[in-house]
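The complex appears here minus one protein chain, its other protein chains still in place.
Order of writing sets the chain letters: A and B. Residues in each chain are counted from 1.
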Amino acid sequence: MKRFKGFITKEFYHIFRDKRSLFILFGMPIAQIMLFGFAITNEINNVDIAILDHAKDINTTEIINKISASKHFNINQYIEKESDIEAIFKKGKIKAVLNFENDFSKKLVKEHQASIQLITDATDPNTANTISNYLNAILIQYQKEINQDITLNYQIIPQTRMVFNPELKSVYMFVPGVMTIILMLVSAMMTSISITKEKELGTMEILLVSPIKPIQVIVGKVFPYIFLSIINAIIIVTLSLFIFKMPIQGSILLLGLESVLFIITALSLGILISTISETQQTAMMISLMGLMLPVILLSGFIFPISSMPLPLQLISNIIPAKWFIIIIKGIMLKGVGIQFIWKETLILIGMTVFFIVLSVKNYKIRLE
Amino acid sequence: MSNENVIQVERLTKTFGNFTAVNAISFEVKKGEIFGFLGANGAGKTTAMKMLIGISKPTSGEATIAGFDVYKHAEDIKKNIGYMSQKFALYDDLTVKENIAFFGGIYGLSRKIIKEKSKHLIEELGLVDVANKLVGALPLGWKQKLSFSVSLLHNPKIVFLDEPTGGVDPITRRQFWEMIYKAANQGTTVFVTTHYMDEAEYCDRVSIMVNGKIEALDTPKKLKAQFKVEHMNDVFLKLARHTE
């Protein structure tokens, strides 16, 4: 036990003396959350739009007022004829044009239906899609209001509804992903680097030629990173709670336990990587290419798994991050309990056991 | 050896903050001379040599290398010198031929000349059978000899060798020194840094650096007489002990 304590003390010295890594370790989650929360966002604000109002009646004026009152849109220009539309899109400033048909109010009353043409600049399809979703939302809202007064149901456009993220806040989607990436990176990359560093320095030779047991070396290496990763998880959750006001629907305890499980999965992967790499450089490359990319691309974090080609969907099953993202999305956004995520949890436990068994089999008590 | 000075150094100094790594050293080296530049780890050898080969600017003092000023004409210096170090010599993942072609190329030799020189060099070093093998697979001694020849490819006026023979077997080491004698005999000045004292005995003149200063500079024979000892090693020990 004294040996083990001595080993862990040494590990903490390494970690706290490498100021640059330490900065990255704790700076990275904060930077990533901020980046995804503020900069890389699906939200739109102050988008310039133009209005082509053939009707100029009470309903169109009310709709226009509603739109201009929203912080998302800024009515930049009124145009008079259809032929102007192409010209203003070409200038690039205007992202959408609303075209109200003639006799809008009359049609709404008489035929219970009036149409608005919504033209968006789809050079950036994501933004275009978001803009139209937002405009739709405003129209639905308006429709609800006018339907309160009148018994007849006036229909303007089909209704769409956003579940679990009604405000379309993209940060809610990103927090689980970012948390997964950070935990994976810190736990797997840092442990694999710190073990291979000893190999490179030659200190591993001395450790091997000493009575310290391999299991003590491994656990001693891993222990500090469990600790650091938990701190990281807490930082991420706290940031999302207080800065983005993201609600956590489910049990915080369950979230914590699942996170610790995932951290251990990632650490066991890190150990596995270190048993197959000789240098820090290789360990880093394997961690980055072998872990980071699949985590970002195949875990469902950015690209929905259901829209991937079948082979990729199958591959995504062996990526631990996929299961963890399902678990924490469930807990954070849907508020589900263990009865809904026990399958994913079991898969993670299974993977962890597999990695550990493989690493122990691979761990050498000699140099080759 | 002629009387023409190809290296002329006058009160050359380099400081890093409060620390004076090289403290006003002065010496000159003649054309075709084998000059040993000795000193313990941290005595300032490497810093001094970096200034001489034009990759580090001196804090003060003067130095002219192959007729070029270290402040103004660092690029011309690089064209006129060869450099070889124990740490970095050749690319292990290129073949013998590719290494020669690459280093010939960076010194601007034409393809025809590289081809000629490459053939000549490979024959002279007895590397014909391994010319298309990766350098990494060659024994250390062969690598060092090849590396030295490569540093001479562009007929430099001076060749700087940074601890060239560490760890090499005794026979190869002697073959290496025979190559150095040959180069010097053809008029190339050889500037060798080392902290292996037996190596010093091969040099025409040696300087010994201690704590940034040149504490002794003469032929090995005269230095031994001056310090009344039998080996250069003891000259070094006396100097180092004296100043500690």
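We adopt the following convention: contacts are C-beta pairs under 8 Å (C-beta built on N, C-alpha and C of every residue); 3 or more make two chains touch, one makes a residue touch a chain.
Following the convention adopted for this analysis, contacts and distances are computed from a predicted model.
S.K.: Quick one: the chain not pictured, UniProt calls it what, "non-specific serine/threonine protein kinase", "Multisubunit Na+/H+ antiporter, MnhB subunit", "ABC transporter" or "ABC-type multidrug transport system ATPase subunit"?
M.R.: UniProt protein name of the non-displayed chain: "ABC-type multidrug transport system ATPase subunit".
S.K.: For the chain omitted from this view, which of the shown chains does it touch?
M.R.: Every shown chain touched by the left-out chain: A, B.
S.K.: Who touches the missing chain here, A:201, A:215, A:257 or A:289?
M.R.: A:201
S.K.: To test your reading of the contact rule: which positions on chain B touch the chain that is missing from view?
M.R.: 39-42, 139-141, 166-172, 174, 177-178, 181-182, 184-185, 195-198, 201-202, 220-221, 233, 236-237, 240-241
S.K.: Spell out, residue by residue, where the missing chain touches chain A.
M.R.: Residues in contact with the chain left out: 2-3, 5-7, 9-10, 13-14, 17-18, 201-203, 205-212, 365-368.
The criterion applied here is as follows: only the chains that are shown with their structure count from here on.
S.K.: When the C-alpha atoms of chain A and chain B are each averaged to a single point, how far apart are the two points in Å?
M.R.: Centres of chain A and chain B (C-alpha means) sit 57 Å apart.
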